[in-house]
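As you look at this complex, bear in mind that one protein chain is not there, while each of the others sits in place.
Entry: subunit A
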Amino acid sequence: MTDHPTSPVSQPASTSVGAAGGDVTRLTAAATAAAIAAGELSAVEATQAALERIAKVDDTIHAFLHVDGEGALAAARRVDQRRAAGEALGPLAGVPLALKDVLATRGMPTTCGSRILEGWQAPYDATVVTRLRAADVVLLGKVNMDEFAMGSSTENSAYGPTRNPWDTTRIPGGSSGGSAAAVAAFEAPLAIGTDTGGSIRQPAAVCGLVGVKPTYGAVSRYGLVAFSSSLDQAGPLARTVGDAALLHAAIAGHDALDSTSVDVPVPPVVAAAARRDVRGMRVGVVRELSGDGYDPGVRAAFTAAVETLTELGAEIVEVSCPHFTYAMPAYYLIAPSECSSNLARFDAMRFGLRLGDDGQAGAEEVMSRTREAGFGPEVKRRIILGTYALSSGYYDAYYGQAQKVRTLISRDFAAAYEQVDVLISPTTPTPAFPIGAKVDDPVAMYLSDLCTIPSNLAGGPAMSLPVGLADGLPVGLQIMAPTFADDRLYRVGGALEAALDDRRGHPLLDEAPAL
């Protein structure tokens, strides 16, 4: 370890606080990469620091399902060798990262938080993983999630719940709860999550992080185990808007291996995050995403953030999106319908668990017994619900009608973006709830995604960033933008983050209790 690895690269917004001290795990991804590139810190040191932090806190947090210490250190050594050889390094070279266990990864298990894939190793890398490896990002391992990304609390993992670093009796959000908890607990500066109805943004909000769902089609879904193919999208979780932008830029871009990947240039997200100027931007507050059911502390933090945006020179407009109130019902028909089809591939024949194959039982019986034992309650609920919504006689009333509502929600967005550049709302109606509080009440759990679902249905990008605390728990503000205008999220998010950090004197995450 060099004497003062942080000082030459410290950034006012991220490392000025005494708590960061010489602790490498408190550095932002940008600062970590800069220190490695400058030779003030080695990638091996950064990786070892992350692995030591995991060893120290993950018994409590339970973010990781699999830690690949050897693989991570080998990748870090390659970065150090390349630097020593004088090769140019990318902006995230040597930075440790936690990968949601829904992305196919060679050399590590990919379980999707399910018994049915326990111990399964993918024979290929997801494109996101290929791009991370190519960017010299150090993969620490795979992190916990609601089974097949279905849930808002990570309690639906077959491998036990993950805990919120702000209050370990509470949920870290979901389905990317392991990704969020790992970053908030300083086990990794970066994580990849996936977002089908809010599964990056809601965990980011309740853990005090920045989380982004890119525009649908911007990040390849190749090797992302499908839950709801028309909605799923991978994206970054980080402690700062700038770090999220670096990771976004590393994973986005057209991929011929995904037929829903869109061939448009990646928007200039890194430059937008650094711009810190929202003067003249028109920001719409969505009328329908407020009011009854929103925690008073969430409302207060949101209102204060809106005032800050006004002070920064943004023009605030109230906007109505009347069909957003039907987004949750439409989503819980569309997503289960697609899930019932996608999860048919877990048939006990080609990969994963197989039970009851005693030489007598037929394939259907083996399949039924395996799926009974291999899937948890929420996955079963959604498969049955989707099978029902797609059955003849109900199709028009449920799935067909939900697809029409999806059109109306897209039209609401289009009309709103004629008046404003971005839309904002709280990310979640409430802060993190206690573990166990909603496990037996699926509908109450589904309401966690009220504000995040519209962007999945319409495909546009959206970000959650921390704007304050409610009773000591983080509150997230959601920014939504038109499809392929992901850079607007970063422009508004970067400016708001800088103003709030300046006012507070430190990043919000510095207020999290020590683990």
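By definition in this document, contacts are C-beta pairs under 8 Å (C-beta built on N, C-alpha and C of every residue); 3 or more make two chains touch, one makes a residue touch a chain; residues count from 1.
Definition applied: contacts and distances are computed from a predicted model.
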Margin query: As a check of understanding, state which of "DnaJ domain-containing protein", "Aspartyl/glutamyl-tRNA(Asn/Gln) amidotransferase subunit C", "ATP synthase gamma chain" or "Oxidoreductase" is the UniProt name of the chain not shown.
Written below: "Aspartyl/glutamyl-tRNA(Asn/Gln) amidotransferase subunit C"
Next item on the list: Sort through A:64, A:216 or A:417 and give me the one touching the missing partner chain.
Entry: A:216
Note to self: Given that one chain is not shown, which residue among A:55, A:363 or A:415 touches it?
What the structure shows: A:363
Item checked: Contact with the hidden chain (one of A:457, A:470, A:492 or A:512) -> A:457
Next item on the list: Among A:93, A:158, A:385 or A:475, choose the residue that contacts the chain missing from this document, as touch is defined above.
Entry: A:385
Margin query: One chain is left out of this view; which of A:277, A:315 or A:347 touches it in the full complex?
Written below: A:347
Next item on the list: By the contact definition given up top, give the residues of subunit A that touch the hidden chain.
Entry: 120-124, 215-217, 230-231, 256, 259-260, 262, 323, 326, 328-330, 332-333, 340, 344, 347-354, 357, 361-369, 371-372, 375, 377, 380-381, 383-385, 387-388, 391, 397-398, 400-408, 410, 442-443, 446, 456-460, 483
